[in-house]
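All protein chains but one are shown at their positions in the complex.
Right, subunit A next:
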Amino acid sequence: MDLMEKNVELVEVQKLEGHTDRVWNVAWNPVSSHAGGTSPVLASCSGDNTVRIWEQSSLSRSWTCKTVLEETHTRTVRSCAWSPSGKLLATASFDGTTAIWENFGSEFECISTLEGHENEVKSVSWNAAGSYLATCSRDKSVWIWEVLPGNEYDCASVLNGHTQDVKMVQWHPTTDVLFSCSYDNTIKVWWSEDDDGDYQCVQTLDESNNGHTSTVWAISFNAAGDKMVTCSDDLTLKIWETDIAKMHSGEGYVPWTHVCTLSGYHNRTIYSAHWSRDDIIASGAGDDAIRLFVDSKLDSVDGPSYNLLLTKEKAHEMDINSVQWSPGEENRLLASASDDGMVKIWELATKP
């Protein structure tokens, strides 16, 4: 597919109704796809204190809610994340806990509850191997949990460094480097020099190194792991890069540097940004719009630049809180979640 402006469009495939409050986050199960013989599965979590599991029928291609996970979290479920195997779902809640759910086909059972944060847990992320889990909270801390046999989760580190509410944690896709972003306008990078899991803050991306000037809401990496996009209340998206080959060589930590800033697109807080496997960046914001950006492939004097591929105005009736590309290679599906209580499935299609 040739990604040229004006020849692609974002087509609404289906609107998933069911949540009775704002939907904060969506997560695609990484191993379910038509190619693998199973149907695509999506989890969504909401201010109605529940998590819904949606599945696409391989016959009718329509999406239905398979299960509602309720009566475990007593407050808003802010974030959800599938383990790399797709067998476990972690959910982070304003009730201060993170729940781990095991997927038994059609049934889900809460097998563990991680307690420790002083107040609202805002985000949860699995590392690539599924051996670590990270959580963050309004209590300003980031916790790393080690996954042990027998559904045991041990707190391996409590990372202090942010001066405010931590909004999101995200593990790097190919190394055990952890990233966190905060209401304190910074992105912090946490790394352990040895395998002993002694994580330290090795870099802070803030205003002094071309970082954001207001709350940073989300972080996403490209598949290769050498680029990162962040989005903020300052109405910009920022692209960062590192020398990932050097990082893999084990010579030590290799810092991230600012590549470019995408500004002048969204006119309200950008809550979500997600980098697809085929290098399309999606963003969702408080202006109810979804925007897609691609690398312009033009080497200018100013370095790499990213172009707006398309804007979907009024993608939802209210703020968009999360946009996530499907992991499947078969077609380009995007899921979005909004304050209007809806989850939408979109397909990036070529115009006829």
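What to note about this one:
Methods note: contacts are C-beta pairs under 8 Å (C-beta built on N, C-alpha and C of every residue); 3 or more make two chains touch, one makes a residue touch a chain; residues count from 1.
In this text, contacts and distances are computed from a predicted model.
When the unshown chain is looked up in UniProt, the name that turns up among "Phosphatidylinositol glycan anchor biosynthesis class U protein", "GPI transamidase component PIG-T", "DDB1- and CUL4-associated factor 13" or "MIP18 family-like domain-containing protein" is "MIP18 family-like domain-containing protein". Considering the full assembly, A:165 is the residue among A:165, A:226 or A:295 that touches the omitted chain.
The chain that is not drawn here is touched, among residues A:19, A:52, A:122 or A:172, by A:122.
Only one residue in the set A:52, A:117 or A:138 touches the chain that does not appear here, and it is A:138. Along subunit A, the points of touch with the absent chain fall at residues 22, 47, 75-76, 78, 94, 119-120, 122, 138, 165, 167, 183, 214-215, 233, 268, 286-287, 317-319, 339-340.
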